[in-house]
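Every protein chain except one is present and positioned as in the full complex.
Letters are used for the chains, namely A and B, taken in the order the chains are written, and counting of residues starts over at 1 for each.
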Amino acid sequence: MIFVLFGVSVIVFYLARGFPSAFSPWAQYITFRMKPSQIDAIIKQHGFDKPLYIQYWYWLQDVFHGDWGFSNWANGLPTFEVFASRFPYTVELTIAATILVMAIGIPLGILSALKNNTAADHAARIIALTGYSTPVYWFAYILQLVFFYYFYMWGLPNLPSGGVITQGLAGTVPTVTGMPILDGLIAGNLRYTGDALWHVILPAFSLAFISLGYLARIVRASMLEVLRQDYIIMARSKGLSERTVVYRHALRNALIPALTLTGLFFAGLLGGAIITETVFSWPGVGSVSLRAVFQGDSNFLLLFSLVTAFIIVVSNLVVDVMYAFLDPRIKY
Amino acid sequence: MGDRSDRKDARQSETQARIAELKYGLYLMRQNPLVLGGSILVVFFIILSATATLIVSPEKTYTFDFSQSYCWSNPIISWGPQGAACPAGTNYILGTDGFGRDLLGMMILAIPLDITIAIVIVAAATAFGVSLGAIAGWVGGKFDEAVLRITDIFFAFPGLVLALVFAALFGRTIDTLTIAVLLVWWPTYVRLTRGQVLVEKEKTYVEALRAIGVSPVRILLVHVIPNSIYPILVNSTLDIGGVILTFSALMFLGFSPSPALPELGNLASDGIGHVFTAPWLIIFPGLTILLIAISFNLIGDGLRDVLDPRLRR
Partner (left out) sequence: MGASEYETVLETRDLTVNFRTYRGEVKALDRVELSLFAHEVLALVGESGCGKSVTALTILGLLPQNAYVLGGEVLFKGEDLLKKSADEMRTVRAEEIAAIFQDPVTFLNPVLTIDTQLKEAFLVQKRPLSVEASEDQTENATEDHDIRKFLLKKDVPNAESAIKVSGRKNEKMAEELSKDILKLVRLADPERILTQYPHELSGGMRQRCMIAMALARRPSILIADEITTALDVTVQAQILTLLKELRDTIDASTLLITHDLSIAAETADRIVVMYAGNVVEVASTKELFRKPLHPYTQLLMKCIPDVRKPVIRLESIAGSVPDLIEPPAGCRFHPRCPFVMEICHVEKPVLKEASDDHLVHCHLY
């Protein structure tokens, strides 16, 4: 795992700092008013004129002291602060999306499997398929168009076009976790929580729509496989109702791979949030990372990549543990 | 000589068996209405791509007539007062973009480009990934471990990030963008192939071939890889859709070489600032991407069902 993180950091470092003509590492530390001599001083101070591996060593040392550098384009704040202040919003979005993925994807998959090869199955499969064939950016905009603009034009209650919370309510609740929904719940402020939920629906759904197709497909395949097993024949031979056979016997076996996959989804959704956050002006880490890329901010990119890589690797481990936990045949 | 004719017989019966399997597979695919629908769509798109330049003449579509920006003249759908009316006498079924170019024409020109690039990327990723994965699985040992670790690193990058960084860095030509997307897609094939080869390696026919004295390279190329090809095929077909999505997403985010490039993501990006006033700019190119991706995914899905050894029969 350390190796993976190391590898990720090396690759990003090389890409972000290795080509000063495209991305100048010192761009984060200068303003355009500085004289060339000042710029040179800054370059020397941060060691940007040294060979790459020495720069990497400096960076490692800095990181161990908690110093992730500065990001000039974000009001010159320390990179870590820029990241940390926005990260909870992304987490909130991702959790909401994961819940939606499970709530829609799993029943869809089960329906598909039980009504195998009927019209319902084909319809469910087309929905699932459309999910992962849809361009995220397009879908996000369509949702905005319909639910924000057209609903408004047609006089229907409309969902907000972006942002985490309505302007007027911002800051009315103490920030505990940084996630509006949770903060609102902790503070017992239902209006705040409701507003936050109202805001998260569209972005979460646009994220979720892409992935629920995958989950539905896997649940379907898994269920079909399980329903062909001998122990299902045995259960049926006991005279149990079809409902019992499906829910008590089949589902528990079929959902094991599906649930473990959800852990991986969570990690993947974090990355996919970039576009969604941009479209919905969601103040999370993803929308900001796009700007960081254009600015060539190696500091931010390194932090971002490492955090997401870490989460992905940890999710993989958690998934393995979950598997052992859910399936009594596996002993760890 | 007895040896060679024996081998020829064996190969003949092997090919016969493969043909029989193929026929069965096609039979199953015909049964599945979704796959049928997908195939029809794909064929439609491919024909469209091939004849694109015949239908739409590029010169006419590229006229920059600034007086016609963002207009809509389709009599059937009305976007309301926002859509500026096109000058009389012109007929733009799907409207125009900011440069006054006919959207439908642009889209038709963009389809071949998108599909070609997607196929190129998938072919390259498959070729490279399969080779690396096969060798890694076959040889094993330290090399295998090294390859595994490297793919682990690539898998730890969430989706677009690597492609974004690469694209931002190395400029905005179609080639660099192709490589950027390639970087994201190749590790899957390495893992897939490696897994398949590992399984095939243990099978008795490999042992038998080795006992006869067939060279390992030959075993790998002629026997093992063709037997492991099914899941890779499925993955490739599904990936074509995914690659189109990723590639157009990159264009959409602003990495296109030039605003005039007829590419579906590029066309869509034009409409970002005008979502509510000129929605057709985002809707239709996106819809086209959706349809292309759906058609390839339908086939891929159907292929997966057909080739899944447990769901057959």
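Throughout what follows, a residue touches a chain if its C-beta (ideal position, glycine included) is under 8 Å from a C-beta of that chain, and two chains touch if they have at least 3 such contacts.
Since the model is a prediction, treat every value here as computed from it, not as a measurement.
Q: Looking at A:N253, A:T276 or A:S289, which residue reaches the missing chain?
A: A:N253
Q: Just checking the interface: what residues of subunit A touch the absent partner chain?
A: Residues 229-231, 233-242, 244, 248-249, 252-253, 256, 326-329 of subunit A touch the chain that is not shown.
Quick note on the criterion: only the chains that are shown with their structure count from here on.
Q: What part of subunit A is in contact with subunit B in the complex they form?
A: 3-5, 7-8, 11-12, 15-16, 19, 22-23, 122, 125-126, 129-130, 132-139, 141-142, 144-145, 149, 153, 217, 221, 224-225, 228, 267-268, 270-272, 274-275, 289-290, 293-294, 296, 301, 304-305, 308-309, 312-313
Q: Which residues of subunit B touch subunit A in their complex?
A: 33-34, 80, 149-150, 152-153, 155-162, 164-166, 168-171, 241-242, 245, 248-249, 252-254, 265, 268, 272, 275-276, 279, 282-283, 285-287, 289-290, 293-294, 297-298, 301, 308, 310-311
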